[in-house]
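Here is the structure we will look at, set down as structure tokens.
Yeah, one chain of the complex is gone here, protein chain that is, but the others are all in their spots.
This part shows chain A:
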Amino acid sequence: MYDVIIIGAGPAGLSAAATTANQGLEVLVVDEYMKAGGRLLGQLYEEPDGTYWNGIKESNHLYERANQSGAEIKLGTSILNIEKSGDVWLVYTEKDTYETSHLLLATGAAESPSPVPGWTLPGVMSVGAAQVMTNVHRVKPGKRGVIIGVNPLAAVIASELQMAGVEVTALTLPQMNGLNEEAAHPKQVMNQLLHVAHMAPSALIRQGSKWMKPSIMQDLGITFYPKSGFKMWGIPVHLRKAVTEILGDEKVAAVKLATVKPNGDVIEGTEEIITCDFVCIAGGLYPLTELAAVAGCPFYLVDELGGYVPLHNERMETALDGLYVAGNITGIEGAKVAIAQGVTAGLTMASNHGVQGLKDRIEQSIEEIEQTRDNAPFHFHPDVKKGKQIVQEKWEEMMAAEQPL
């Protein structure tokens, strides 16, 4: 019997582990990956101050801290089910079943699959897959790749691939279909990109993004958008071209690229063949919530947070007794926010377990999440704060409905 079990050894889970173990609780962290760090492992980008955010170093640091605090960390272990029995949460793995009073779900995010004809060919992978292969395992995903999907995650990973000597020939839109309307619409994609343009290394793009803010300028911008794309880190970014098909027999050999109208419609006869040996699909991230669903948490769909999120309060408690959430399961944000959320979840669990005098620290940690969010160099979704507000409102509505009059 543990005091606390944490599912997920990413930034949120590891920071929660160190926090609770430092309060004297007996803590077990479980993760199915062979290394600790979660999605943080693959991250590598330049901070506004010119230093690098190195996901491997940050992960090692968090792992060491959790380890030294006395938390037990089991890697390579998948959770098959969780269920409540009386006051105890049961956590099922292939070999053993663990018991705990407090269960934290820090499962992170998954990539939204965005189907493109030909996408089952070997050599087609999610953009995060290419990132992990390159940065974590140091195997090139291929020699020359095309990234389908133009969004902040795609742009950052494109630069990482290039840093490792992998050629990225283009970032381009998917052809519009019933599933991807926003991600295939040139103007909407450009609008999204403007929110991250200040990260771009080119002063021209940074400047351009300022006068592009008004909608009419965006219309003009997308109409006169150079057919050859603009370059970010030397990689052509196409907002007027879309991949209509991925080609190859037993594996990826090329993509078919067509010019599209400002509304996303393909212009017939403009198709060209671009050879490549791998293709990345960048469909964005969504909160990975299956275990919260299995447990029976109430959910709410919040587009600003990337999808369905289990309802929770500022202290990271869900509607179910003894079940907590932290990190990207509560909405898609950067690792620093996840670390801050892990601290709050850890303190809340310790407090609920009977550790006295944590009230002020919990309040302070909640403020720190907010500050970290405000200081983030960019947001995966520009309206993330609105999304957090929606969750808070829905939580309060739910609590009010449960109160006897």
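The criterion applied here is as follows: a residue touches a chain if its C-beta (ideal position, glycine included) is under 8 Å from a C-beta of that chain, and two chains touch if they have at least 3 such contacts; residues count from 1.
We take it that contacts and distances are computed from a predicted model.
Hidden chain, UniProt protein name from the list "dihydrouracil dehydrogenase (NAD(+))", "NADP-reducing hydrogenase subunit HndC", "(2Fe-2S)-binding protein" or "Heme exporter protein C": "(2Fe-2S)-binding protein". Summary of contacts with the chain left out: across A:Ala129, A:Leu247, A:Ile274 or A:Met398, the touching residue is A:Ala129. Screening A:Val4, A:Ala17 or A:Ala110 for touch with the missing chain picks out A:Ala110. The missing chain, though absent from the display, is touched by one residue of A:His61, A:His137, A:Lys261 or A:Lys359; that residue is A:His137. Considering A:Met1, A:Met34, A:Leu301 or A:Ala400, the position touching the chain not shown turns out to be A:Met34 (whole complex). Chain A residues in contact with the hidden partner, per the touch definition given at the top, are 32-34, 39, 44, 52, 54, 56, 76, 78, 110-111, 113, 120-126, 128-130, 132-135, 137-143, 163-165, 250-251, 277, 288.
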